[in-house]
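A single protein chain has been omitted from the complex, and every remaining protein chain is retained in its original position.
In this document, chain identifiers A and B correspond to the written order of the chains, with residue numbering beginning at 1 in each.
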Amino acid sequence: MNFDSFNDFLMMGGHGLYVWLSYGVGLLVLMIAAISPVIERKRVIKQVAQQIKRQVSAPHEGSPHVSELHGQRENHKEAVK
Amino acid sequence: MNWTFFHKLGSPKWFYDLSARLQPWFLVTGVLLMAIATVWGLAFAPQDYQQGNSFRIIYLHVPTAILAQSCYMMMAASALVSLVWKMKMADMFIVAAAPIGAAFTFLALFTGAVWGKPTWGTWWVWDARLTSMLVLLFLYFGVMALRAAFDDLDMSSRATAILVIVGVVNIPIIKYSVDWWNTLHQPATFTLTEKPAMPPEMWLPLLVMVIGIYCFFTAVLLVRMQTEILRRERRTKWVRGIVEAEASK
Partner (left out) sequence: MNPKRKQRLTLVLFLFVGFGAVVGLAMYALTENINLFYNPTQIAAGEAPQGARIRAGGMVLEGSVTRNEVSLAVGFSLTDYESVVPVEFQGILPDLFREGQGIVALGRLNEKGVLIADEVLAKHDENYMPPEVAEALEKAGYDAQGEAAAAAYGEKTYGEKAYGDKMYGEQSSNVKEATP
């Protein structure tokens, strides 16, 4: 251990603000980077599931409701290919 | 040469299955190593003779800066594959990696600014190293914006690939800026050819952090690529199977 007391550790020899600000923002950004893709994944799964449901009830391609799905046109094009 | 692996890599289903199996391991290893390195670097590593404890920011600054640049290099390699071989997975890699690269570049710049204040006496200076790093951040933003601007997938993947390849000239500029021009930023402490200008008790936690952050990057990247695969391949049977299984949970 490089520090004599916990208080010394927090103070970082007068540079506490800088060190803890760096690590605080670092933790925050890494958390966002880790959590946002999981949320996005869930959202896509939900959307695709809904789309499948609609297609089962009204099975015609390119119905206007599905266009809210992000990147709809590109996928439609692919499906046509 | 055996190209089977390369061809398999081009198959979204194969990639999805593999990444689903590997992702948790990368995440656990990454978080664990990063936690160890943080405690080690913050509490146990010795302080610097000149900078005192503000030097501890290095354990966040250097790994994020390394990742920011190597993420871009990987994107450039993918862009070449995407342009020449029209491999779908290469394009998906670019889309998935750009936001993570941007996050790491931002962190490198931010921690650098916070470190600069107590050591140099300023948050920011327009020297070649800092400016070229800011250009890297804007390149990442550019890739993300270009993605959102096109509706046509073919067009947008070509446009982003070209931007990524053209932007790669910035990488050697970042690396050699401190040698080519005079800057406030000091030259590299770690080079491939020389011994590090730092004792092992200082660079060991740094090494652990670099490995940890690479694992973390891979874990996040795999989730993003899975999402991209689900979105683009949603008309295939196997994706429907996955979606129905997960949605009914």
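Everything below uses one rule, namely that contacts are C-beta pairs under 8 Å (C-beta built on N, C-alpha and C of every residue); 3 or more make two chains touch, one makes a residue touch a chain.
Source: prediction; values computed, not measured.
Peer 1: Can you list the shown chains that the absent chain is in touch with?
Peer 2: Output: missing chain touches B.
Peer 1: In the full complex, which of B:144, B:159 or B:173 touches the chain missing from this view?
Peer 2: If we include the chain that is not displayed, B:173 is the one touching it.
Peer 1: Considering the whole complex, which of B:51, B:70 or B:236 touches the chain not shown?
Peer 2: B:51
Peer 1: Return the single residue from B:18, B:43, B:134 or B:198 that touches the missing chain.
Peer 2: For the chain that is not drawn, the touching residue is B:198.
Peer 1: Touching the hidden chain in the complete assembly: which of B:18, B:162, B:211 or B:247 does that?
Peer 2: Of all options in B:18, B:162, B:211 or B:247, contact with the hidden chain holds for B:162.
Peer 1: Tell me, which residues in chain B touch the chain that this view leaves out?
Peer 2: 46-51, 55, 58, 80, 83-85, 118-122, 125-128, 162, 165-166, 168-169, 173, 178-184, 186-189, 194-199, 201-202
Criterion: only the chains that are shown with their structure count from here on.
Peer 1: Can you give the whole-Å distance between the Cα centres of chain A and chain B?
Peer 2: Result: the chain centres lie 16 Å from each other.
Peer 1: Hey, which residues of chain A end up touching chain B in the complex?
Peer 2: Touch residues, chain A against chain B: 1-3, 9, 12-16, 18-19, 21-23, 25-26, 29-30, 32-34, 37-38, 40-41, 44-46, 48-49, 51-52, 70-71, 73-75, 77-79.
Peer 1: How about chain B: which of its residues touch chain A in the complex?
Peer 2: These residues of chain B touch chain A: 27, 34, 38, 42-47, 52-54, 56-57, 60-61, 64, 99-100, 103, 106-107, 110-111, 114-115, 117-118, 151-153, 156, 216, 219-220, 223-224, 226-227, 230-232, 234-235, 239-240, 243-244, 246-247.
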